[in-house]
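Here the complex is missing a single protein chain, while all its other protein chains stay put.
Labels A, B, C and D are assigned to the chains in the order they are written; within every chain, residues are numbered from 1.
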Amino acid sequence: MRVGTVTGPVWATKKIAGLTGQILLRVSADGKDFIAADLVGAGQGERVILTFGGAARLDRPQVPVDAAIIGILDETEARPWTK
Amino acid sequence: MRVGTVTGPVWATKKIAGLTGQILLRVSADGKDFIAADLVGAGQGERVILTFGGAARLDRPQVPVDAAIIGILDETEARPWTK
Amino acid sequence: MRVGTVTGPVWATKKIAGLTGQILLRVSADGKDFIAADLVGAGQGERVILTFGGAARLDRPQVPVDAAIIGILDETEARPWTK
Amino acid sequence: MRVGTVTGPVWATKKIAGLTGQILLRVSADGKDFIAADLVGAGQGERVILTFGGAARLDRPQVPVDAAIIGILDETEARPWTK
Partner (left out) sequence: MRVGTVTGPVWATKKIAGLTGQILLRVSADGKDFIAADLVGAGQGERVILTFGGAARLDRPQVPVDAAIIGILDETEARPWTK
């Protein structure tokens, strides 16, 4: 997975049926811009966990997405490594 | 997914059977040129949503495409983020 | 998919059984060199359509290829966009 | 697979159910930062074997990860090639 930052919404009225009901967000990660399905309710500017490829459409075989937001990083996630 | 721009058609008379009936378009995305199956009726110059990999051949296991146009961005999609 | 150019043959006597009978060609695409299974009878110098990943082994689950030539671009494919 | 180095933990309270119980670590590989599921109990600074894509969620179809730590390189792994 990669860490990304949500940069805005995506508006696409014309799309295939498999995208109906999917919330698509623009996300910047690794210096590139992606569109990802939001599975956690992320907001603009939040730092998120992105997964790519087949993992992005788990349990949703009819949804043709290749990227998904699957978690939001805690704001305090820079706390010291204690493991 | 990535945002791409349709740059033209693809003409290939000689191709495998699985591509028959597929509309293939050239698309520029992230500074690279791709060929994608058009699933939404996109036109030249339109900004589109591209999906890659297994997601591109959903429900069409015999179609050997690895990229597909699955949506067209609204012209007004630069409207302010209101979520 | 990507547009590639066939640059030559591949000779590999020692290989796994799943590659037996596969015609492998060297292809240049996007400035990189690939080896792809030829499914359409492409010749040296021809411009071809390359597909990657799972799409390359459609209907051939025992063939461990991750790239395939699935079409040959028409020489006249630079004709004007008329769609 | 790639060789990576574990650089720290990942804290994400808000995430999809499929990530529950997964230990996620930050890993640096090939000059990029990834988040990977740890399947072997790796510690910070250890050099690990990373696998990507469908291979990362083997036997765990409900786990939406696209990268996993599947081995730890021996500290003495620089010993001479004797094969």
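Quick note on the criterion: contacts are C-beta pairs under 8 Å (C-beta built on N, C-alpha and C of every residue); 3 or more make two chains touch, one makes a residue touch a chain.
If you're wondering where the values come from, they're calculated on a predicted model, not measured in any experiment.
When the omitted chain is restored, the residue from D:V6, D:L25, D:L39 or D:V63 that touches it is D:L39.
Panel shows chain C; residues 8-16, 18-19, 24, 32-36, 43-44, 53-54, 56-57, 61-67 of it touch the chain omitted from the view. Residues of chain D that touch the chain left out of the display are 1-3, 30, 39-41, 49, 51-56, 58-59, 68, 70-74, 76-77, 79, 81, 83.
As a convention for this text, only the chains that are shown with their structure count from here on.
Taking the mean of the C-alpha atoms as each chain's centre, chain A and chain C sit 32 Å apart. Shown for chain B are the residues that touch two or more other chains, namely 53-54, 56.
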